[in-house]
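As you look at this complex, bear in mind that one protein chain is not there, while each of the others sits in place.
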Amino acid sequence: MKKHDQTTTANLLEIQDLSVHFNTQRGVVKAVRDLSLTIKKEETLALVGESGCGKSVTAHSINGLIPVPPGIIEKGKIIFEGENLLQKTEKEMQHIRGVRISMIFQEPMTSLNPVFTIGRQIADVFLTHHDIPREEAFSRAVNLLDMVKIPSPETRAKSYPHQLSGGMRQRAMIAMALASPEPGLMIADEPTTALDVTIQAQILRLMVSLKKRVGMSLLLITHDMGVVAETADRVIVMYAGRKVEEADVYSLFDKPAHPYTLGLLNSLPSNRKYAGASRLEAIPGTVPDLLTINDGCPFANRCPRAGDICRSVFPGETPLTEHHSVWCHNHVR
Amino acid sequence: MLSYILKRIGLLIPTLLGVITLVFFMISLSPGDPARVMLGERASAEQLEKLREDLGLDRPLHQQYFSYLSRIVRLDFGKSITTGRPVIEEIGQLFPATMELAFFAMLLASGLGIIIGVVSATKRNTPLDYASMIGALFGVSMPVFWLGLVLIMIFSVGLDLLPTGGRMNIRLYMETFTNFYIIDALIALFRKGDITYLGSALKHLILPAAALGTIPLAIIARTTRSSMLEVLKQDYIKTARAAGIPEGKIIFRYALKNALLPIITVIGIQFGLLLSGAILTETIFAWPGIGKWIYHSISARDYPAVQGGIIIISTVFVVINLLVDILYSVVNPRVRLS
Amino acid sequence: MNDTLIVKDPTPFQEILHELSKNKAAVAGLIIIALFLLIGILAPLIAPKDPFAQEISLRKLPPFSPGYILGSDDLGRDMLSRLMYGARISMIIGVISVGIAMGSGLLIGVTAGYIGGWYDRIVMRLIDIMLAFPYILLTIVIVAVLGPSLFNAMVAIGVSQIPRYARLVRASVLAEKEADYVTAERSLGASPLSLMFLSILPNCLAPVSVQATLGVGEAILSSAALSFLGLGAQPPTPEWGLMIASSREFITNAWWIVTFPGLATLLAVLGFNLFGDGLRDVLDPKLRE
Partner (left out) sequence: MSDKSILRVQNLKTYFDVHNERGEKAHLKAVDDVSFTIREGEILGVVGESGCGKSTLGRTVLRLEEKRGGTVMYRETDLFGLDHRELRAARKKLQMIFQDPSSSLNPRKKVSSLISQPLKIHRTGTPEEIQDRVDALMEEVGLNPLYRRRFPHQFSGGQRQRIGIARALALNPEFIVCDEAVSALDVSVQAQILNLLLDLQDRHRLTYMFISHDLSVVEFISSRILVMYLGKIVEIADKKDLMKNPLHPYTKALFAAYPDADPKNRKEDRMLVMGDVPSPINPPRGCHFHPRCPFAKPVCTEVYPGNTNAEPGHTVACHLYST
């Protein structure tokens, strides 16, 4: 536990060279390849990319929720507070999941058990990790519902998930994630995608304020650049299983270096440069099939800057500043 | 919730009316003259005429129908042609035997079926899973009457362990109160301290219950497995795992309670089907229940008995399905609270 | 556009066939079904003896007796030949009963689901009344009314199975009716008839084909049960259920007369159930991974 008390910039989580594959009927899907990342204490790291880029698979690898088979962790290490999670037994992982790493999902409707009240579900998490009486666990659950700003938490604790609105359910999910004894890392997998925009704003604000209050780190998985800009400290951009750019949030939006990042930002209709413009600068083509992908840069077939080398070799890291790196042979300068 | 139950009960009435109507017209319009059947081939024309008049068969069909309806509302199903006793009395006597058999068959089927299904689902794609599912597949493909004969061939004829039929050793005389022999035998056990009755009743029950329970057992095991697999894929199971809830608790509390919902429905349907499946089983095991009785009534063209038997079994079937629906909605908060 | 992608693309039907060929249960089921079909069709050619020919001196011969591989029955008829002809009868029963049930069920289900309103309510009430009879009881009642015969047994089984198809199809039609592709085709001006039968129906056929496969197995079982009760095939027809029924008194001394017709029934039904299960796994996207 001494490690905790070192500097606040110490790495809470470090992923080294992670590759995750899935065996499907049509062949092997290389969902994540050679991914490395670090999350510091109390920071918000956003993992951003379009569907199929491997961001959710990465999140699920961290707390051991990849179904094996069909999934395989090909190689890599996931080091959480100095220990490699990939070498833990299922029992040890259960403990770490509940105690130090919690997770919230995209669909708050299907992520809560329909036949138990939400108070009961949160209380169950307490009971798993603490030796306390049932009544106390329930009253702690009510406290948490209050903390996530659910109105009249005592009565709401006795509600079933289907009796709550989407926003309420996501609040309940967050409360459940906070029921871990010492939340160190919260993984949020597209936490607001299923919600309306006014509710999304409330939930994002709640997550940011809770993060500060509890002192945890947040790994935010999203496809929404707006959500990233609003909440992240640092950003990793993924494309077709690869990390292509990593930067603090200001550098990334200010000076995107990877052609894909630039294309992604240009694709946003809300981009300031489109005031009065009649067309968007879209990225042509489609995401490559992960079954047939080769060792080159996966973006090469859509990239306006791609050369021959891009199609055969995936580039190494090019550091641009202390907090900004790109993986590209011909990055944007 | 209450209004839902009342509404369901309200729907019961037209369905039962439909059943009664259908049975009445099917039997009335079927070829064959009941009076001729009752009196035999050698009856004279005058005798037939007289009997038809007595039975009301000479009146127009719609009059017959309404008088039939009004009698059924008073639970008067007429008299059996073969025995001459009121149909409702016969049913009252035979029904407990069938219920007893069906109940134990169902107990066996649902208890074992759920256990096998859950184990199969959690040990998916292991030899254990394959073995149980192949076994279940054989179970649903089995002709029940043949299974009954094979069981008799092995356990009664071959090994001489269990009786071939009946409800109790004919040399034993037991006082009956409820006509549920297990209950009556238990009463005998407490009053006289004599366990032979219970032993004999149970011994007679084993083979028919096993034969009758095989198909539901297989169906329940298969349903449980697929329902469990479906539930285990749900997001909320992922949530529970992510919160560090132990796997055993996830399976038996979180998953099973959800998986039970479709199983309840299946158990209800199967229980209803057992009542009619008993026609075959009871015939093979000489079980003096309502199934065997209906079979004989059909062979003897005993129309009042057939009509009464069918209406009673269908009513019980419909009522069981209703109870299951209500149970389902009590267990499922989504239905209960909406 | 990547032109290398333009290889011959499989149609959905070909894809299903391909998936089926990888499903061990389905393949096993299909082999069994094919075997029984073949035996049924070729029975007159391959049966070693006349199934009706009695040989009083050669009664109750045990299996592997010379000329009687599976033994003979109580009237000295060749068991094997009778079982082969029985396959023929069972396959016909399965196909005709399911044909009656599926044909009527599809028509009722599609129209009730698509048209809705009063028509739907009345039709479904009638279906509910049919469903108020336990299945076996309903077949028995119908046969009792029509009179016992093999053909009437088929009709009874077919009619008793109508409700399950009607409900299945209606439920899928109700779901599909709301699908965007139906609205899309409606917005293009497609007529209700073409929507019902050309757009919606093909998308509802997956569960129906599974039900039909399983239904053939169940029809074989039901007809055996009816014959066993004396309400279906009549002697001396070599129907499996009837063979079991007439062998009851020999369970003490001639096990083969009881055992083989039952095994034949079991195996044939197993074939359809295996194939039906495999078909469901392939067709149900929820179970696919």
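Labels for the chains are A, B and C, by order of writing; each one numbers its residues from 1.
As a working rule, a residue touches a chain if its C-beta (ideal position, glycine included) is under 8 Å from a C-beta of that chain, and two chains touch if they have at least 3 such contacts.
Remember, it's a predicted structure, so these values are computed and weren't measured experimentally.
**Q** Out of A:13, A:78, A:172 or A:225, which residue would touch the omitted chain in the full complex?
**A** Answering carefully, the residue with contact to the hidden chain is A:225.
**Q** Specify the residue from the set A:14, A:34 or A:50 that touches the hidden chain.
**A** Missing-chain contact among the listed residues: A:50.
**Q** Determine which one of A:182, A:281 or A:317 touches the chain that has been left out.
**A** Counting the whole complex, the residue in contact with the absent chain is A:281.
**Q** Kindly state which of the options A:200, A:217 or A:325 is in contact with the chain not pictured.
**A** Of these options, the touching residue for the absent chain is A:200.
**Q** List the subunit C residues touching the unshown chain?
**A** The list for subunit C reads 1, 3, 6, 9, 11-12, 179-181, 183-190, 199, 202-203.
**Q** Considering the entire assembly, which residues of subunit A contact the chain that has been omitted?
**A** On the subunit A side, contact with the omitted chain comes from 50-51, 165-168, 196-202, 204-205, 223-230, 232, 249-250, 253, 263-272, 274, 278-284, 286-287.
Please note the rule applied: only the chains that are shown with their structure count from here on.
**Q** Weigh A-B against B-C on C-beta contact pairs and write down the one with more.
**A** The greater number of contacts lies at B-C.
**Q** Relative to subunit C, which chain's C-alpha centre is the most remote?
**A** A
**Q** Across the complex, what residues on subunit B touch subunit A?
**A** Per the stated touch rule, the residues are 234-236, 238-247, 249, 254, 257-258, 331-334, 337-338.
**Q** Name, in rising order, each residue of subunit A that touches subunit B in their complex.
**A** 63, 65, 90, 94-99, 101-103, 105, 107, 110-116, 124-125, 128-129, 160, 162-163, 173, 176-177, 179-180
**Q** Hey, which residues of subunit C end up touching subunit B in the complex?
**A** Residues in contact with subunit B: 125-126, 128-129, 132-137, 140-142, 144-147, 217, 221, 224-225, 228-231, 240-241, 244-245, 248, 251-252, 255, 258-259, 261-262, 265-266, 269-270, 273-274, 277, 286-287.
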